[in-house]
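Excluded from the complex is one protein chain; the other protein chains are retained at their positions.
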Amino acid sequence: MICLENVSKTYQTGTVALRDLSLDIEKGEFVFLVGSTGSGKTTVIRLLLREELPDGGRIWVAGHEVALLSQWRVPYLRRNIGCVFQDYRLLPNKSVFENVAFVLEVIGRPKHVIASQVPQVLDLVGLGRKRDSLPGQLSGGEQQRVGIARAFVNRPLILLADEPTGNLDPKTSLGIVRLLDRINRTGTTVVVATHDASIVDMMRRRVIELDEGTMVRDQARGVYGYGT
Amino acid sequence: MICLENVSKTYQTGTVALRDLSLDIEKGEFVFLVGSTGSGKTTVIRLLLREELPDGGRIWVAGHEVALLSQWRVPYLRRNIGCVFQDYRLLPNKSVFENVAFVLEVIGRPKHVIASQVPQVLDLVGLGRKRDSLPGQLSGGEQQRVGIARAFVNRPLILLADEPTGNLDPKTSLGIVRLLDRINRTGTTVVVATHDASIVDMMRRRVIELDEGTMVRDQARGVYGYGT
Amino acid sequence: MAANVQYVARETASNLWRNRLMTVAAVLTVAVSLSLVGAAMLLKQGVAHATTQWQHGVNVDVFLKAGVPVAQEKVIDQDLLQLPYVHSCTYRSQAYDYNEAKHLLTPDESQSLSASTTPASLRCVLNDPGQAQAVAQQFSGRPGVASVTYPSQAVHNMQQVTRILQWVFLIVAVILLLSASVLILNTIRLAIFARRREVSVMKLVGATNWFIRVPFMFEGLLQGLSGAVIAALSVIGLHLVLNTLGDSRTSNVFTQMRMPIGEVLATSAVVVVIGLVVGTVGSAFAIRRFLET
Partner (left out) sequence: MAANVQYVARETASNLWRNRLMTVAAVLTVAVSLSLVGAAMLLKQGVAHATTQWQHGVNVDVFLKAGVPVAQEKVIDQDLLQLPYVHSCTYRSQAYDYNEAKHLLTPDESQSLSASTTPASLRCVLNDPGQAQAVAQQFSGRPGVASVTYPSQAVHNMQQVTRILQWVFLIVAVILLLSASVLILNTIRLAIFARRREVSVMKLVGATNWFIRVPFMFEGLLQGLSGAVIAALSVIGLHLVLNTLGDSRTSNVFTQMRMPIGEVLATSAVVVVIGLVVGTVGSAFAIRRFLET
């Protein structure tokens, strides 16, 4: 489902974010991406979404080599990928409901489907009562949960989550991770970049650890780290 | 140093963020503010900074009642308060160095002081090598550390930190908390709003827990929570 | 073009409302700059009308000797009318000319005049004011004709001035139109720039370029339309003001510039179309670079 082959990425500033990274994630897997801050987790997710292009190496996502994809097909790739962004990236002028509904509108879902599905997803992340708030009127954790709701409202093939619990309290975090697990059980491939040792340790899934852009660990039923 | 007396705050949307909250923080204390997401932690910090005004009750910060402060004296209040924001709030057009230096320029520090002090603080948070990057060119954790560096570069009387370790790996988090502890030992009052159970449990300092805008716990040498 | 009508309508309306400041800024820019374009177009047409009027105003005055018999007067009149470039001639009696002279001159000057010393005259309106000198050449010195007067240098100047005025206003209109386009594009670009993050987020959740672009274009269309309608109303307002000025004093330049309401409405329509096109195309153009990658 996701395959990176000798991928490297250097930003314009000269920062080497990824060095010769290869990894393979099968359909239906649940993978934690860990590593200290600045180790390149977000960069991996950006490359998978084709927000950035790699400098070297090849990347396949859902059967397409992303670098070769023509401009107009990129949106269709992205519709297969739900993504929770580290900085939320909500549309500031749209309400919570509209932010989530937008993803369904993009793929042309009819109005009644939107009207039934969005509230359901919002209830799932515990935001049923905030559906008409604008992102600026939400607490950090609430914004993060809107991002999570948006990421899986259209049941994507792949779910990428970048630090989905960074602003959530442990109880809510647990709820979110259980949710991700449930989504994973329906066949969705889930990749979670995180610093939250407790959820990694609890779930005991595959853990890939990056350090300065290289993979230093790929463990089948891993924990967050050796040293913590 | 900080005193809230029957403070309540309702946002324009009708959300009641704080209900009749009273608390007292002495000079030189180190306080954790915990509570589930949306419980009002950020709101408390906003009120202390006079970013918002309370609907009811009175607030004293560093000897001033903030609601009675005349407009032109607000900046001088804020210079006594260093603040790490949950959403970082860096100046997007300024480099890391300039973001931190700005706080010193605001209070009119001479150039040579800035030139010596800023790199020192950046090294302390581990960003010495990123001083010329713009915030958009940093990883989430790096941005958070810029925010932390900015908050205490001018040695404020009070340091407010809203979720300062949300995007940091446990090791870096620990380093940051140790740093906060060191700052606290120089006499600075430190208030940290956090979800990070491990640091709260490790530090064993005063813990104030909010729930739906009311204080449900104020414990001298507390832990993160009962239920986790 | 996957965007359906309802989505576009809702999206456009809410964007216009939620980005009020930018909506107002864009509408204002369109309104102000297109008003100027419209006004210039109106003035150009006004001058065209006035020119026709002024050209009719160029007369050749054939002053008759006192005591010329009526028959001779008739002959002169007919000979004048036979010239192809003479449009019409009016006989003015001594009394009439005396009155006119008194009217045009200061009391001091007209003291020396009397009805009997003032000559009668034939005032001829020419089809082509350039021919005034030819008439003068042919008729001055004819029996019964005291003198023939016509504006010489002035006619020359007048023709040049009106011709050039029309050009000036046309050029001004074109320059203003270009300026307006630049200013409107500028405003739209700024407004979209302020929303570039929004555009990038839409792209990241899988929206196609058209899906993003269409509501922006409709926004631009509506902003352009509103601004242009305000501009068109200003043009019509200007027309009405000129008309009123033209009524209050008789025979001034404003009267001469009066034109049928049809032309004014046509000008307004042109302004509205320009607004629509610049708004829509400008938005499509401005959003382009934020849609790349």
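When the chains are written out, they are named A, B and C in that same order, and each has its own residue count from 1.
Keep this in mind: a contact is a pair of C-beta atoms (placed from the backbone, for glycine too) under 8 Å apart; a residue touches a chain by one contact, two chains touch by 3 or more.
Only a predicted model underlies this, so the values are computations on that prediction, with no experimental measurement involved.
J.: Can you list the shown chains that the hidden chain touches?
T.: In the entire complex, chains touched by the missing one are B, C.
J.: Considering the complete complex, identify which of C:A146, C:L170, C:I236 or C:L265 is in touch with the unshown chain.
T.: C:A146
J.: In the whole complex, not just what's shown, which of B:V7, B:L33 or B:L49 touches the removed chain?
T.: B:L49
J.: Mind pulling the chain B residues that touch the left-out chain?
T.: Touching the chain left out of view, chain B contributes residues 49, 51, 72, 75-79, 81, 83, 85, 89-94, 102-103, 105-108, 111, 150.
J.: List every residue of chain C that touches the chain not included in the displayed model.
T.: Missing-chain contacts on chain C: residues 21-22, 25, 28-29, 32-33, 35-36, 43, 54, 57-59, 61, 63, 101, 104-105, 109, 112-113, 133-134, 136-138, 140-141, 146-155, 157-158, 160-161, 164-165, 168, 175-176, 179, 182-183, 186-187, 189-191, 193-194, 252-253.
Operating definition for what follows: only the chains that are shown with their structure count from here on.
J.: Under the stated touch rule, with chain A ignored, which chains end up grouped together?
T.: The remaining chains, counted without chain A, group as follows: B | C.
J.: Just how far, in Å, is the C-alpha centre of chain B from the one of chain A?
T.: 28
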